[in-house]
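Just dropping this structure here.
Only one protein chain is missing from this complex, and each of the others stays in its spot.
== chain A ==
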Amino acid sequence: MMKLRQDLVLRKVGDDYIMVDPSQGMVDLSKVHTLNETAAWLWEQLVDKEVNAAYIAELLCERYEVSQEKAAQDAESLIQEFEKAGLLEA
């Protein structure tokens, strides 16, 4: 079961939603992830929950005027983005 990484804290700085990722390597270079408003809202909804496409699609349908098909696509790509950026953990 995939979850959001618990060590990442979502913050709003100015108009941006960001998370500072203290990279665990030996070199002191932290990464900063930026989320758009929808992704940030979804992040907050998903804290401590299982990250799965069906649930994300449901959240999107509740909040936005969007077809179920489009919501399902968006949910899939969001999970892929999160995974690629290393924001998920088992």
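In this section, contacts are C-beta pairs under 8 Å (C-beta built on N, C-alpha and C of every residue); 3 or more make two chains touch, one makes a residue touch a chain; residues count from 1.
By our rule, contacts and distances are computed from a predicted model.
When the unshown chain is looked up in UniProt, the name that turns up among "PQQ-dependent catabolism-associated beta-propeller protein", "Multiple sugar transport system permease protein", "Phosphoenolpyruvate carboxykinase" or "Quinol oxidase subunit 3" is "Phosphoenolpyruvate carboxykinase". Among A:Asp7, A:Glu37 or A:Glu89, only A:Asp7 touches the chain left out of the display. Take chain A: the residues that touch the chain left off the picture are 7, 9, 11-16, 18, 20, 22-24, 26-30, 32, 34.
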